[in-house]
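The complex is shown incomplete by one protein chain, all other protein chains being positioned as in the whole.
Chains: A, B and C, in written order; residue numbering restarts at 1 for each.
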Amino acid sequence: MKAKVHVTLKNGVLDPQGKAIGNALSGLGFTGVDDVRQGKYIELDLAEKDPAKARESVEAMCRQLLANTVIENYAIELVG
Amino acid sequence: MKAKVHVTLKNGVLDPQGKAIGNALSGLGFTGVDDVRQGKYIELDLAEKDPAKARESVEAMCRQLLANTVIENYAIELVG
Amino acid sequence: MKSAIVVFPGINRERDMALALKAASGKAATLVWHRDSALPDVDLVVLPGGFSYGDYLRAGAMAAQSPIMRAVKDHAARGGRVLAVCNGFQMATEAGLLPGALMRNAGLKFICRNVHLKVANASSDFTGHYQAGQVLSVPVAHHDGNYFADQATLDRLEQEDRVAFRYCDAEGRVDDDTNLNGSRRNIAGILSEDRNVLGLMPHPEDATDPQLGGTDGRGLFTSIVEALS
Partner (left out) sequence: MSARPADLMGLTEAEYDNAVEILGRHPNQVELGIFSVMWSEHCSYKSSKKWLKQLPTKAPWVIKGPGENAGVIDIGDGLAAIFKMESHNHPSFIEPYQGAATGVGGILRDVFTMGARPVANLNALRFGSPDHPKTRHLVAGVVAGIGGYGNCVGVPTVGGEVNFHPAYNGNILVNAMTVGIAPADRIFYSAAAGVGNPVVYVGSKTGRDGIHGATMASAEFSDDAEEKRPTVQVGDPFTEKLLIEACLELMQTDYIVAIQDMGAAGLTSSSFEMASKGGVGIILDLDQVPARETGMTPYELMLSESQERMLMVLKPGREAAAEAIFRKWELDFAVIGHLTDTGRMQLRMHGEIVGDLPIDPLALASPEYDRPWVPTPPPAPLDRGHIAAPVDLGEALVRMMGSPDIASRRWIWEQYDHLVGGDTAQRPGGDAAVVRVPDAGGKALAMTTDCTPRYCKADPVQGGRQAVAEAWRNLTAVGARPLAITDNMNFGNPQRPEIMGQFVGCVEGMREACLALDFPVVSGNVSLYNETNGTGILPTPAIGGVGVLDDVTRMATIAFKATGDRIVVLGEATGHLGQSLALRELCGREEGPPPPVDLAIERQTGDLVRKLIADGHVTACHDVADGGLVVALAEMALAGKLGAEVGLPKGDASPFALLFGEEQARYIITVASRYESAILAAAAAAGVPAAVLGQVGGDKLTVTGQLSVALATLARAHEDWLPGYMSAPAAA
């Protein structure tokens, strides 16, 4: 079973990377990009077959390590 | 219109981030994590309303800036 | 004063720190390995600079989960002093020893240079040797030093006089132009509620030897040594 985790900055937390990408895009002549946010995307291959258990375990991983909940949100998606 | 871009390392390219996360998770006692890969997740708010045009423009952004196509793949998803 | 420096495998400023502690206290610090689960009996624990476990996910994130960190937290909870510099500061926030988080520098680049710091709190065990408002020149060397906390936390830090240092210029001006890395309210270092933990991004340990370009960091070490002996 595979878990796809998206870690994104919370609203209200300034995103320097996103802002830099936005500037670079407009420097390259791309217009009409109103906002850019950058986050992390983590794919985990899990031995666990049971979706409920897998989710629970990935939740714990997110809280303990994958996201810093002071500034970040996370979202978990299970596949396969 | 919103574009969600996933940038991931090509197969065979070493992923030190993923490797480090995998090690840390097992150090924390999470078992059964066979593999971890880390990528980037970028959200763009676009003024463009036409999906075809939006995709074309995001494709160009990926090739020119968002992804390093020597070692990374990208995937684009349009929403709204 | 008895001190210990926690050594994570990717730490790289333990030597700089050991030299500064030795010079200030006359005693060599004990080095403690990250896999150990207990600390020796010391007055001060230092979380030094570097890249604890590579810092590929978030700086300090993995170190915050290491076995030794539990012992460091216990030490702090008992009122023991903790000095957390650079990567150590990142670990301390990740571990919840200090509030807030350290994000990528606003300019996105690693910055290594001497910066000016304004002493905001000159009454803690770590800063007693400085004057409030004094301007110091101390090096920084970091990629993720952009201090973030929500408004309420920032207000509280200020009300409780827990901001230790702010980025400024040679004249002590604190504003957006003198904000090195995008930190909220130019914050370079903060104290814990009980003032027994100091976290800061700059490297006072690299400003203790005239041969290496300045001694403005010495005051911090003198302060701790005096407070703890």
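Please note the rule applied: a contact is a pair of C-beta atoms (placed from the backbone, for glycine too) under 8 Å apart; a residue touches a chain by one contact, two chains touch by 3 or more.
Being a predicted model, the structure only gives us computed values, none of them experimental.
The hidden chain makes contact, of the residues C:Gly60, C:Pro139, C:Gly199 or C:Gly219, with C:Pro139.
The residue from C:Asp55, C:Glu94, C:Asp125 or C:Asp216 that touches the chain not shown here is C:Asp55.
Listed for subunit B, the residues touching the missing chain in the whole complex are 9, 12-16, 19-20, 23, 64-65, 68, 70-71.
Although one chain is not displayed, its contacts with subunit C can still be listed: residues 9-13, 15-16, 19-20, 49-51, 53-56, 109-113, 139, 141, 143, 203, 205-206, 209, 211-213.
FYI, only the chains that are shown with their structure count from here on.
For the pair subunit B and subunit C, the distance between C-alpha centroids works out to 34 Å. One simple way to say how far apart two chains are is to compare their mean CA positions; for subunit A and subunit C this gives 29 Å. A straight line joining the Cα centres of subunit A and subunit B is 10 Å long. Listed for subunit B are residues 21, 24, 28, 38, each touching two or more other chains.
In subunit C, the residues that reach two or more other chains under the touch definition are 57, 61-62, 65.
Within the complex formed with subunit C, the subunit B residues making contact are 16-17, 20-21, 23-24, 27-28, 38. Interface residues of subunit C, counted against subunit A in their complex, comprise 57-58, 61-62, 65, 93-94, 99-101, 103-108, 146, 148-150, 182. In the complex of the two chains, the subunit A residues touching subunit C come out as 12-14, 16-17, 20, 40, 64-66, 68, 70-71.
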